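Shown here is a partial selection of chains from the complex, left in place.
First chain written, first letter: the chains are A, B and C, and each begins at residue 1.
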Amino acid sequence: MSAPSEVPAEINRNNPEAEIAVRAEAYRNWGRWGEADVLGTLNFIDKRKRVEAAALVTEGAVISLSQAFDTDGPQKGWRRRTNPVHTMTDTGTDAERGNQGFPHGIGGADDVISMPLQCSTQWDGLGHIFDHGFAWNGRRAGDVVTSEGDLVTGIEHAVSAIVTRGVLLDIGRHLSSESGELPDGYAISAAELDACAAEQGVKITPGDIVLIRTGRLSRARREGWGDYAGGPSAGLSLTTAGWIHRTEIAAIATDTWGFEVRPNEFDVPSFQPLHQVVIPNIGLTVGEMWDLDSLAVSCAERRRWDFMLSAPPLAITGAVGSPINPVAIF
Amino acid sequence: MSAPSEVPAEINRNNPEAEIAVRAEAYRNWGRWGEADVLGTLNFIDKRKRVEAAALVTEGAVISLSQAFDTDGPQKGWRRRTNPVHTMTDTGTDAERGNQGFPHGIGGADDVISMPLQCSTQWDGLGHIFDHGFAWNGRRAGDVVTSEGDLVTGIEHAVSAIVTRGVLLDIGRHLSSESGELPDGYAISAAELDACAAEQGVKITPGDIVLIRTGRLSRARREGWGDYAGGPSAGLSLTTAGWIHRTEIAAIATDTWGFEVRPNEFDVPSFQPLHQVVIPNIGLTVGEMWDLDSLAVSCAERRRWDFMLSAPPLAITGAVGSPINPVAIF
Amino acid sequence: MSAPSEVPAEINRNNPEAEIAVRAEAYRNWGRWGEADVLGTLNFIDKRKRVEAAALVTEGAVISLSQAFDTDGPQKGWRRRTNPVHTMTDTGTDAERGNQGFPHGIGGADDVISMPLQCSTQWDGLGHIFDHGFAWNGRRAGDVVTSEGDLVTGIEHAVSAIVTRGVLLDIGRHLSSESGELPDGYAISAAELDACAAEQGVKITPGDIVLIRTGRLSRARREGWGDYAGGPSAGLSLTTAGWIHRTEIAAIATDTWGFEVRPNEFDVPSFQPLHQVVIPNIGLTVGEMWDLDSLAVSCAERRRWDFMLSAPPLAITGAVGSPINPVAIF
């Protein structure tokens, strides 16, 4: 078998099953880190890598890569994904009025949140996607994620893992230097990822977390959310699976809803084929809905595209994802 | 007026109003960072401090300081604080059975969480506590936190702030070298904080985040949660407010429910007097329910008590607190 | 002072303050049922009334007046009102696969819901609306509804109250006999309510609950939700406050989002002026988003417009409203 094509135009747009299968097989990492593995490509982050990442901190500047978590978000209810609902159980108004019954003038405010773990800036964990009933490392999906949550690869296993070198590839700027925004449906290729890195003068090395900016969020900010959640967008081509596998990156994240190009690259019904290859087969942790706009400006100003990245998930037992506030530290 | 006493035994246990007021007045930082300030003592973290913190990363080891977020937590419903409820909107069991209606063998799992922002490892933001109807920086509580959330000092303002040097003071080990656990009701004094730092050979400097281990969580792990949430515990004495102010630390966190000693140091009705001084008056961000046990073991083994600390809150608009996964990086 | 006009065209469209105030004063029921009252006009339902209502049950037919509670609802996030989110904590898929760990072949499914109490078919309780800081019966709003809920007039007080005679006034059919639907912005007048009752041959008597069908829901069903929640709609004119007061009805409900006409009847900024008169001043319990379509068909077929109505709220302590499943029994 020859290696799967890495040219988007060579995809057989009528056969998602085959196009997915050939890449799943070619790039599958099952067993690579042992039968009991729960981290997948996060294993590429080693201690040496973190020391290298910390050495990138020369200014002491921090840039949050999180969108705002509130009701003014992109979600519209698809698969019960709503925007977060934040409510108060105590308020300053009550405290000021003396309604709270506390002694000696103390008052308090407390709050509650209800949200899908996939509602805004997030990690997709290894239990988020399955391939023909199989989860990461070849486990049966029904042995891994039941109604009680992810019993095996829950996001809590990654709480101490995700601190490493981050690299921004600003593809929006690379390909659309004027607007910095790619058109909807634009499938980013492996060759373009390499060209962007070369233009920026940055080298991707194993254990990096690569952040891909398409400009989709910039447009949503300007024009309103519209179909940001689930609608058309630039994103990675299915054919980048080989690049993702070959570079031995630890994780990837984009400023879009779904990381891969939308609509997907098929003329027959299909849904997120690159997810199907990279999460259960490669073992990749995937970030979505990151805000890479300020970061892009900073990187361009600094002419520097790598930084320390700290993006540990919340320790939610059995979660298949986590809301996060990733920070780039320069 | 003489400076407030820093000796716990000198507190007038019948007059919380006066004991609080004298410290609120003595240590109040209102206006220190301008009228518009929304960060309080987090302002003590400057860029130089972060470069210094990153230089502490010599091994590349990461230790999560988060407790698990699940229903097996300490909360018992007080003021509607419950443990987090995590539910699945899609599962691997459904995917494996082919119940999801997706094409080409892709399957997915999604999830939802409902939780108080104060339910587990967390930051208390500046809008969490009021003093006689006033919030941080002298604002009226009812102008700051309404039913719509914290309109002024919401935790989202701190998303890029909380990366700095962390220092562990293992008071449990310092005072109870055998068990490493302080007895309930033990009020830690400023002198003991200094003695612990001296014994550990570590110096607290402005902009540090100080982590105080009492051993309370170790006991809860061994004996069950019991009254971990709101019940008796060792913690900081009200008299440490001066130390907190003088050291110019950026934030503080403990392994207990409420950071200060419980029961509080009065013989008449009282409730969290140190909160009343430090949050609205000093402008201190306070961490609670952190897991400092693994960190303590690591620090003791390394004979090193400082590290890079990355603990940015989630970007929840208008929140008075945030669940977090703080990481110590060595 | 002359009685407030009951003719919509006579409203001064530039002076909502005055138009509201004159009606609030004219129709105010404060003190009518004593200082401690928590039921308002529900007091008009007496035991004799319920016996009369039960006597209307001659066929044994039941018609639910509830819309579906699910994510395919009208809410779009205004004031954090979302559609209900229903998730499973156990499923049949898990049970069938043997994932649940129960003995002897038993399996189970459980579920959870998160929803605004105002998200779908509902009662607005007496604590839902205030007039210049005053709640029902002249209480200070801040003494009644704090962050802890409605401490005085919570919906739990009505759990045994709301069983009575119901009367449908199908104004949609009365005024638009062909389509059965009123145009958006149509302000229904007191005279039209009387004319509709007369045409239907039904008499409104004290203690009745009157259901007003505008046809707005029929249109939403046909055309999609659009702006059903908060957008333009037919509804009651502010000038019907007198009719509501005079008839001594126990409660009222409509098939619209907001019961009164939208946009409201003013050319300057205004918001739900009829609510401001009827809830805190008259003490009226108001139903919204009821499904009156099947009922209307049945009533027309039977040429009978009254029935037994059972619509008790859930016993949610301190709630200012409740999701309900009202049933009409013939």
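Following the convention adopted for this analysis, contacts are C-beta pairs under 8 Å (C-beta built on N, C-alpha and C of every residue); 3 or more make two chains touch, one makes a residue touch a chain.
Worth saying up front: this structure is predicted, and the values here are computed from it rather than measured.
For this homomeric complex the structure file specifies 4 copies in total, of which 3 are displayed in place.
Simple rule for what comes next: only the chains that are shown with their structure count from here on.
Superposing chain A on chain B by their CA atoms means rotating through 180 degrees, a value rounded to the nearest 5.
Taken over every residue number at the interface, the positions common to chain B and chain C amount to over half, indicating a same-residue contact. Spacing of chain A relative to chain B, judged by their CA centroids, is 28 angstrom. The set of chain C residues touching two or more other chains comprises 85, 87-89, 91, 93-94, 97, 99, 114, 147. Residues of chain B touching chain A in their complex: 16-17, 20, 46-51, 53-55, 57-64, 66-70, 79-81, 84, 86-93, 95-98, 102-118, 120-121, 127-133, 135, 140-150, 156, 159-161, 163, 268-273, 275-276, 308, 310, 312-321, 323-325, 327, 329. Looking at the complex, you find that chain B touches chain C at residues 85, 87-89, 91, 93-94, 96-97, 99, 112, 114, 147.
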